[in-house]
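Excluded from the complex is one protein chain; the other protein chains are retained at their positions.
Per-chain numbering from 1; labels A and B assigned in written order.
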Amino acid sequence: MFIRRTASRAIAALGATALAGIALTGCSAGGSGGSTSNAAITFLAAGNDPASIKTANDLVTGFNKVYPKIKVKVDTRPAGTDGDNLIKTRLSTGTMDDVFFYNSGSLFQALHADTTLQPLTNQPWAKTLTKDFKATVSTSKALYGAPFGSTFDGGVMYNKKVYSQLGLSVPDTWAEFISNSQKIKAAGGITPILASYGDTWTAQLFVLADFANVSAQDPAWAANYTANKAKYVNPPALAGFQDTAQVKSLGLLNKDYASLTNVNALKLLATGKAAQYPMITVTIGNVQQSNPDQVNDIGYFAMPTAGGNSHATVWEAGGAYIPKTTTGGKLTSAEKFLSFMLSPAGCAIQNSASLPAGPYATTNCTVPSNAPALVADEQKYQDAGKTGLALEFISPVKGPNLSQITVQVGSGISTATQGAALYDQDVKKQAQQLNLPGWN
Amino acid sequence: MKRARTAAWIKGVVAIVVSAVVFLVPFVFVVLQASKNPADASNLTFSLPTQWQFFKNLGDVLATNNGIIWRAFVNSAVLTVCSVAIMVVLAAMVGYVLSRKVTRLNPVINFFVLAGLIVPPAVVPTIWLLQGVGLFKTMPGMILIEATFGLSFCILLFRAFVGTIPRELDEAAVLDGAGAIRLFFGVVLPLLRPVIVTVIVVQSVAVFNDFAGPLYFLPGDENATVQQTLYEFQGQNLSFYNLLFMDILLITIPPLVAYIFFNRQIVAGLTSGAVKG
Partner (left out) sequence: MATTNLAPTALSAGVSTGSKAPRPGTKMKSFYPSWFFIPAVALYVIFFAVPTFASFYFSLTRWDLFESTFIGIGNFVEFFQDPQLLNGFIHTFEYGFATSAAKVILGFFLAVILTSPVVARGYIRAVIFFPVLISTIGVGIMFKSLLDPFHGIVNGVLGVFHLPQPGWFTDPNLALASIAAVDVWKGVGIATLIFMAGIVAIPSEYFEAAKMDGASSWKIIRTITIPLTRPATATVIILSLIGGLRSFDLIWATTGGGPGFTSDVIASVIYKEYQAGFFGLSTAGNVILFIVVTAIMVPLSSFLNRKAVEL
């Protein structure tokens, strides 16, 4: 959950910088010709930082070039868990904006879409969506979300210059990864592996980004996990916790691992003061802001795994939704807004807003040629078919305390097995809350 | 006498130095951060900016999201003044009677006053209620909510301090022909000035700094309060530390000025003290 949130913010941030030079002229004009209504609507942005606001405003500006008569008012909200609760509160009390951005996957599943959202199954763009994305914004009854932004991967981001200077090659097995890291350590002066537990969510990466590997070894793992049969305390899933503990016990981390923040860790990686960082690739947007000249020094490889044949873990795009309380003329206007978002003009805004870190979830939009270098690295895994969705998109079960638990394991406060056991206990509440069979 | 004055001076100087280190260094840090460029500020080190851009940041913050901060200041001011006025008067009435008249109900009331301090407000049922009475998303609704949430704190303080006003005063006023209302508003309330000022200061800060209340009960950008503007610059993508600190600085100054003003009232209480009336 934390990861998704960061992702959407990073997407938005990227947008703000990239958008500056984009002109939105040349869109098809006069689209509102046949419409019967031009009801004004409100639109809740993905956050309330300047980047989210700018992205939202640019979408509205583009939209108004096509539909000049439909007024769209942009509202903002806090990001993070404050935002989650706000969305739920507004939906459950019938006070939601007419269009809102929110996560797909398990966070979407908590919204009770069947009773709170307008189904979008029959929208013209619905058939352009990828199967994976559709699944993350649908219930058994209908499709409820339109994609915004691109997919991206989790794994290890590394500094290509450091790798070539030390003559290292991209690791596939965990042993190769550790051996690379020890060589970097021996060379001196460069941090082998970055940890940034000052932002606790970053501690989850060894566990979350290893999930495609877990799926590859046991395709039924997610289903068994949801059914209370598979556990993190057993292999293959335990590996993520063991990795988290091992990099600390081998002394491969930066010495300020407990207080370093994500943004500053990315700076160290970009400037070659550190070599490897378990991360989600969407954070490349921060590098674009802080170290624009070094963006293409950063590469990506999937989380290495004991037996090799490592798979890239993929995160899906976020969604745009319409609440059930929006009806009549407002609903028509809101639907037009979503259609615009997935039109060529809307895709242009999306492209500038999120400098894609992976392919789009709709065939209407395509990745531009100026994407960062690590996108090519991700593409290799796509082409080889060695990818898998992150757990939060295929199982609704996620405990609230994974960040804290992985920080404990990663700081040596508890062992990998203790941490995994604690997390298995942690997810129980969520499963019971969702009334999943097999948990009571 | 001279020795006493020297001692006072020494004490004063020590106090100034200690308070400066403990309380002003963080303040200086805020100002420095507010003067930096984004890259500089995100390092969060205590250092001089590599390039000073205090006024550029100031302009940026004031212009963010179509100048939302101006609207936010107006909203926060209205909310703070109205809700604090209501809670002070109502709480003073309760605290006064509670302290003066001992009845069997007192322990019950005391319990509910304490409960008001201990139990966190329930967000969703409160929204249902506001919707039910048609006050959701309105400033009057928000004002009543804030006034209610502050009542317990104020009652506790008033109850404690009404006791320091001699009852003989009440009796004298009654002999002069004052009724219940004039006794309270004309005689007792003015004597409570130091407490009133304390309550106003503390509760104004609480309402002014409340983030969660307006977020849930007064949604919509046109209703934004100053605390909401803090979130414009913060999140997991922390590239706007300079603007965040500028915003902290900006929204801390008005209450500081107000406090310094009210502070004189407390000092005034020293000389025109409660008892001398």
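We take it that a residue touches a chain if its C-beta (ideal position, glycine included) is under 8 Å from a C-beta of that chain, and two chains touch if they have at least 3 such contacts.
All figures in this text were calculated on a predicted structure; none of them were measured in a lab.
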item: Among A:Thr55, A:Asn103, A:Thr116 or A:Asn180, the residue in touch with the chain that has been omitted; value: A:Thr116
item: Which of A:Pro292, A:Gly307, A:Pro344 or A:Pro400 contacts the chain that the document leaves out; value: A:Pro400
item: Hidden partner chain, residues of chain A it touches; value: 81-82, 84-85, 88-89, 91-92, 110-112, 115-116, 197-198, 200, 255-256, 258-259, 400-401, 404-405, 407-408, 411, 413-414, 422, 425, 429-430, 432-433, 435
item: Positions on chain B contacted by the hidden chain, ascending; value: 8-9, 11-13, 15-16, 19-20, 22-27, 29-30, 33, 43-46, 86, 90-91, 93-94, 96-97, 100-102, 107, 109-112, 114-122, 124-126, 128-129, 133, 144-145, 147-149, 151, 153, 155-157, 160-161, 163-172, 174, 179-180, 183-184, 194-195, 197-198, 201-202, 205, 209, 211, 227, 230, 234, 241, 244-245, 248, 251-252, 255-256, 259-260, 263, 266-267, 269-270, 273-277
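Throughout what follows, only the chains that are shown with their structure count from here on.
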item: Centroid distance [mean C-alpha coordinates] between chain B and chain A, Å; value: 40
item: Residues of chain B touching chain A in the complex; value: 38-39, 42-43, 64-65, 123-124, 127-128, 131, 136-137, 215-216, 219-221, 228, 231-240, 243
item: Chain B partner contacts - residues on chain A that touch it in the complex; value: 5-6, 9-10, 12-13, 47-51, 53, 74-76, 78-80, 82, 86, 89-90, 92-93, 95, 199, 201, 261-264, 285-286, 289-290
